[in-house]
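Note that one protein chain is taken out, while the other chains of the complex remain in position.
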Amino acid sequence: MKNFSYLYPDRILLYAVFFLAASPSVLAGSEVLTLINMLHENGMVNKQQYARLMDEIRTGKAQREDQKQALQKQLDDATAVNVSVNKGGLQVKSKDGAFSAKIGGRLQADGAWHHEDVSALGDGSKIRRARLYLKGTLFHDWFYKFEYDFAGSGGTNKGITDIWLGYSGFDHLSIKFGHFRDPFMLQDQVSDNNTQFTERALPDAFTAGRHIGIMASSNHKHWTAAAGFFGDKASVAGGSDDEGWGTGGRLTWMPFNEKRHLLHLGLAANYRQPEGQSVRFKQQAETHISGVNFVDTGAINNVENYLALGAEFAAQYQSVYAQAEYIHTYVHRQHDSDLMFDGWYVQTGWFITGESRPYTHKGAKFKAVKPDNIVGQGGWGAWELGFRYSTINLNDHAINGGELDNITFGLNWFPAPGLRMSANYVRVLASTGGSRADDEPGIVQFRGQWAF
Amino acid sequence: MKNFSYLYPDRILLYAVFFLAASPSVLAGSEVLTLINMLHENGMVNKQQYARLMDEIRTGKAQREDQKQALQKQLDDATAVNVSVNKGGLQVKSKDGAFSAKIGGRLQADGAWHHEDVSALGDGSKIRRARLYLKGTLFHDWFYKFEYDFAGSGGTNKGITDIWLGYSGFDHLSIKFGHFRDPFMLQDQVSDNNTQFTERALPDAFTAGRHIGIMASSNHKHWTAAAGFFGDKASVAGGSDDEGWGTGGRLTWMPFNEKRHLLHLGLAANYRQPEGQSVRFKQQAETHISGVNFVDTGAINNVENYLALGAEFAAQYQSVYAQAEYIHTYVHRQHDSDLMFDGWYVQTGWFITGESRPYTHKGAKFKAVKPDNIVGQGGWGAWELGFRYSTINLNDHAINGGELDNITFGLNWFPAPGLRMSANYVRVLASTGGSRADDEPGIVQFRGQWAF
Partner (left out) sequence: MKNFSYLYPDRILLYAVFFLAASPSVLAGSEVLTLINMLHENGMVNKQQYARLMDEIRTGKAQREDQKQALQKQLDDATAVNVSVNKGGLQVKSKDGAFSAKIGGRLQADGAWHHEDVSALGDGSKIRRARLYLKGTLFHDWFYKFEYDFAGSGGTNKGITDIWLGYSGFDHLSIKFGHFRDPFMLQDQVSDNNTQFTERALPDAFTAGRHIGIMASSNHKHWTAAAGFFGDKASVAGGSDDEGWGTGGRLTWMPFNEKRHLLHLGLAANYRQPEGQSVRFKQQAETHISGVNFVDTGAINNVENYLALGAEFAAQYQSVYAQAEYIHTYVHRQHDSDLMFDGWYVQTGWFITGESRPYTHKGAKFKAVKPDNIVGQGGWGAWELGFRYSTINLNDHAINGGELDNITFGLNWFPAPGLRMSANYVRVLASTGGSRADDEPGIVQFRGQWAF
């Protein structure tokens, strides 16, 4: 019983009326009344008797009015809020939809083994993410989310992910402020619960990430637009330097947007003035166990600002899916030559079991896969095969951050909604320049995930 | 639908009885029974027929007894607990009130800009507070709160705010133990959700703060008393030194305590023997973005103990409100002269939209402002103007902590219960002595807050 349908007050009233219409006064009454009248006509009951019978019927009616009130009240109270527990966590909704609250979270437990690693990469295990959130609705138009990641370094505000308050009282426009992701890069907009592989592709080195800011967005079936102004990360403490700030926007166009039939095209730009005029781009080899960066520019100084541009593509037909992105970043330096870095990836997937990767125009992104048949209920869950090629180049002028080409083979198993087991094999094809030149290991990574 | 009224068992029973009284046996029964009797008298149905009819009525009654049980049980189960979601978060109460649990929290997102700052104050943004709590009732007499602040430095137990268990089984007396605020200073007793300005006034340098301890309190409409014995902060780890300990009490008198008509007078004392015989008083300029202390005694050593005394005043008439406090601190040092520091503030507010600042004798403090009209439901929310003057003096003998005078202009907007947007302009009038002498900047600070 995953979902409990929803009663509206008027319907309850309707029921109650129906129900009480069914109370003896009417039902029995109707036939009994008729009978009594007949018998009276036929002279089988006399005037006094008739009067007395009518009297009893009348008094009965009065009582039943009170009962009507009482019963109706109970039915209302009993269904005043709708409580549900699906996929774990719990959810409460007020009858009129004005208020709601949901408690949810995620667990991602990883293990990885490396081979042919020149530089030592430590095999091991890790709680990749352990998040809980509370989200809901206030007074119809306000919505909020409060999420914290209990995994990872306990540094100042490191664990704060999405903490924001939004207002959707305008037509086709919603505004939110707090701490959340800049509108940049499709693979960043998709929750890590729902990415096709355990780690995002190499160009994630250019992620805008989350900042304290304010954003306006407008979502439609065939296009979306979002733009915001942002301060710095929640984890950046104050001091004598001004914090960094930035601004960015994202546009998407979905000429086809039907279930199992999608074409998604997007453009995004993200501009930032970093704190202390310093920026650094780095990335691990699509694994997070050993924590070793394969490409790394180190701190680039005298940076006035930098601008990242992204182009997005995604398509889906039945149970086959493809996604690709290209990111180009310009770094403008004071009295020093500008720098250009870039990267791209293309990934494809196929659901052996016939499912597809759900997509929503709310944020123009992919959602969680739902298996058609559930393990433990006679099914085998959903099985997906995936392949990805990704590359990034952090070499320019004096900056020798390295260039990396990876391929990844992936297998995802979704035994039930909210549950996911993944096995990835990442192979570094080429590592040129940078501190890890010619280090081209293979990485086997497993993930057990539960999200709700 | 913010609140869902509450069914008591007896009333349910009453309904059920009413309701079942309405079951055909009685209703239809009464008139039908009468009719049958009449017809029998009138000789229209014979002995056998009459017997058979009576029989059917009897058997009917029996069945209906069972149904009575079944229905009643359902109605009870359906209303066994009362669940509500108002202002976000969620709340559950058992029917008899013996048990309850509420999940709530707060978000405070700040941004600040500085001008005329001699010493560089970094502009920036900050998640000032991000708290979640679980609180409730156990077995009627026990109550608990568990709150954690996810914002701020992740140091040992830094995030622990209120974590305590209480017992209120005695008349007019409640006891609690755990980690909570000493009973000292009105502006500290008022939750930071409900303070008039984004930051507390300068004398907050003398805050007693929270400690692990045990406290008894007695709250009445016209007076309150609280006293406790306290160990050290949860964030203080053990070691070879004994931890600090202290004791303190607070008395308040409210000759007038009506809605929109209040006079509050209070006295409090707080004594402490600090760990390692060392204490430090410091305060930022009523902003927390840059994190720069404007007054700071640095570590004062050889401190045997110190005693803080406070006098409280608060008054309210209709939508106008005023609050003032004076704090005097004596520091007793081993073979060295004693020290005296002090500070005071006065703040006033006026609700343009006519609301008032709710006050509760439970803890003798101000509560959250509730707007008369809500944004998104044809209203503009509540708007409040505020002004504050505050001063602190940390110069005495060899200690040159500095003296600071501030004024603050504030504007608060409460679009809906639980939501608050604040704009403050703080101006440092005079900074004499201390490391920041003659540094007299202006600070513009914004806060978006959501608390439930």
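Here the chain labels run A and B in written order, and each chain numbers its own residues starting at 1.
To be clear about the criterion, contacts are C-beta pairs under 8 Å (C-beta built on N, C-alpha and C of every residue); 3 or more make two chains touch, one makes a residue touch a chain.
Quantities reported herein were computed from a predicted structural model and do not represent experimental measurements.
For chain B, the residues in touch with the chain missing from this view are 23-25, 27-29, 32, 35-36, 39, 44-45, 49, 52-53, 56-57, 60, 63-64, 66-67, 70-71, 73-74, 77-78, 80-81, 83, 92-96, 98-101, 103, 134, 136-142, 144, 146, 148, 154-160, 163-165, 167, 169, 177-179, 211-213, 231-232, 234, 236-243. Annotation for chain A: contacts to the undisplayed chain at residues 1-2, 4-5, 7, 12, 14-15, 18-19, 21-24, 27-28, 30-32, 34-35, 38-39, 42, 44, 75, 78-79, 82-90, 103, 105, 107, 109, 111, 119-127, 130, 132, 150-154, 288-292, 374-377, 416, 418-419, 448, 450, 452.
Following the convention adopted for this analysis, only the chains that are shown with their structure count from here on.
Centres computed as Cα averages put chain A at a distance of 32 Å from chain B.
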